[in-house]
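Just passing along the structure, written as structure tokens.
Note that one protein chain of the assembly has been removed; the remaining protein chains are unaltered in position.
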């Protein structure tokens, strides 16, 4: 059985609509709705006053109708009375409220306010039978540069580096005379006269990810005593400072929000995200048994019965996707009939234990009033509602599948961040688009894995554009090949270590070539000029320069694509 | 007789040039010049000191030459000594002086300073025979987000909504948890983390419009005792937070500044603006008799004799347009010979009582030194001066015409603002460009009217893209059709009410269809998918979807264009 439903915001509607909604949910085979994401100002209208009566009613109504609740802590959208921990931009602009995400996770006032509302919810609803899952916060992603952040960042750096000299060495602060005499001198990478240090910027993203993860864990521990699984929904995109591979180890279900950006490619996009989420979930391993976290049993018990059948690792689900439409370059484009079904199936075939929409009923007001919804403004007697109800009928009884492939694609968000550094050798590389292209070329389902995932058992691992490679990654890839795997690497790999420090020749032994020049531009996106040493050249360009080499290494093979080839297919076959 | 002339800035020139200017004005048949718009720092060089001698001379010189003065209060361009009420951007940047428009109409210091200079002018020149009209301020349009504005905005909201719950309901603050417990919590829509609430943004524009209108009225009452007509010149454009339909009721002459943006389309552009200004003027009704405002008689007495002959409503005029050139995409392009004449005639044929240029003599210095002028830098023996003098000769003795048509086009600036909301169903709609296109298709002169204008007497009313429709607008349109009119509406109409709240099915009864899906994109800008109920389908697309329907409603007919048709002509005929 599959979780099926979406975000329901009953606080936006009179209670008469609630009854109609629940009736429609039953018609659409909904078994789980996310409630409370944007309810903070209803639950706590002033700092001193809590009002739970309406939510009691909502949860009782769900219970009475056999619909589960994924109960959110509402902390991603503080009310207007919350003014003391608002975020500050890199330019120093103190942001105001009036939107969502107006908080700084490092501000003491925010930590206190968010814990307070989470605790109130946890103590009131821990045992409510409708509650099947906790949805902490929403799409963590606010990057702040305030003084609270500066203080916390210094602590993070101290813990990471221990003394300033290690920091100076990691960031290469001798360049442009930016050596720090103490951690106290370090600031967030606020607006400066010219380019920022890329290692500083990258560490700040890591710090923001960790600071938000701390906030998540703090809330998780608050709701944990209920014994229900806890998660948060992942926003995806180049702007998001969340290292999802790392976060996946702290959630009971990996939950992703998936918003493709083109009608033509939406199924490819969904397949990629699904394979990626499954990769995160599987790589995270079984739920951590230490501490008060939910055991796998507790989790299985809380979900639809099918959930217990998910083999290995953690389950994953789509927490949000748009019903029947795609936002493409500023236009909300309707999908053709059948596409919503295809989307849901794409998720389930790739192992999703839940397929949820944002949102159930279209809002009349607010910035997202035109966001697609299962019950559109025009009501249930509409193409969208009919199609989504049919999707529910078709998938809710299915079991999530456990696709397994012998090929894997590595996808590393820290590398994506590194590809966003200013002043790279070229601004023509789109890491994420390239990985999506490789994913399509590999065919699907294929496992999309973080760089620290176990690779044993895969006959082939492809890792395009792996700019950032730590010593651990270098070792893991060598070990994989030595044991007999086929590894496919490309130009512009291992440019730097985990601190964005250039690591020339770092791949030469593995590739069996000498890279003599990194060459972006010039008729291709990039060409690594190589001189083969122990590798064999499989393809050359008209000027006789090697474009593809193969190198036997241990029991395995390393294939190297020195440039962006129009046809990837010939190079995506395992050597054995 | 027509007002003819332009902005004259004698303070930029030695008095020897004044004599030459007046001589040239007579040659060009000029009978009215706007003086004083940018004179504040000459009239009041320091807060303590007034200097009127030079203006005395200027006005006497005009009087002696039979040229009228449209005397401006200089408050749109405060001097550098005015530092205490400067505007603040949405990002919190405190702007400096050094340009024009550096004021906040809600700052007490500005209210005091601007009233002081206006009073000094009013008391000195009320009876000067050269003064024919008062030109309060200039192109109101500065949007400020300072604390003074915050306080005033709260007062405005209190007067509009009475209690916070009404505000919460109007803005839909349940979305994203933005409920206000009191008006004191509301801020201007300053920069926030993500999207602002569209109703909040729209109300802020209305508030800014009203706050500026208050400032205008305050000055109007100061100069009113002179008995001369009072106006202010309207800047047009998507950025302007002025609801001109509403303002038109407070001016004695609707005065517009018209700056077309393409050489090829400049006459179409002027025709649209002229029809629009006439619509505002006519819809504003006769001057308000209550209070100390000028009576129609007083007004008629003050103008050229022809002014008394303008039938109905208020007169309108072009207060500024560029002589002989158009600024098109950053290039000041000269118009071909004859085009300046055609422009002036286009205005007069559409009822203008005045045709004025900005500016009379080109400035040597300053940010607008390259702005076209009647007397260009090269002097009067130039193509531009010759042509404008010929325009004066041709039009100054004409009577403004009173075009009347049986068709009207609705144009609503608040709807234009609503179309600028972030996160609409599509970013491909340009409301103003669409209305201009419809205006061309209708042929001209056609009355362009605000949504609250009386519609009786029109055989047909077209209202494209009327996103924002209040209950009053809904009622007015139904009433118009019931009484026998032909109404032409389009896709994307009545999306929301006046608070940007989605109003599904709100048009269904009037159109005789059921709108089942709003569908932007997909081979057209937008398609409303409809199921006819009582309407007849007049046009279908290849997939058999209705594109045009007609519905008999009361004595009249409603035609509905469900998508953007390349050819509008077949649908712009009154049913009877």
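All chains are identified by letter, namely A and B, in their written order; residue positions are counted from 1 within each chain.
Operating definition for what follows: contacts are C-beta pairs under 8 Å (C-beta built on N, C-alpha and C of every residue); 3 or more make two chains touch, one makes a residue touch a chain.
Values in this document were obtained by computation on a predicted structure and should not be read as measured data.
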Given B:26, B:333, B:517 or B:545, the one touching the chain that is not displayed: B:333
Residue of A:443, A:504 or A:570 in touch with the missing chain, whole complex considered: A:504
Option from A:5, A:79, A:141 or A:172 whose C-beta touches the chain left out: A:172
Of B:182, B:363, B:420 or B:470, the residue in touch with the unshown chain: B:363
Hidden partner interface residues of subunit B, rising order: 9, 11-12, 38-42, 45-46, 74, 77-81, 87, 89, 91, 93-102, 142, 328-334, 362-370, 376-379, 381-384
Residues of subunit A in contact with the chain not shown: 91-92, 171-181, 185-187, 189-200, 422-428, 496, 499-502, 504-505, 514-522, 529
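The rule is short, and it goes like this: only the chains that are shown with their structure count from here on.
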Separation of mean Cα positions, subunit B and subunit A [Å, integer]: 48
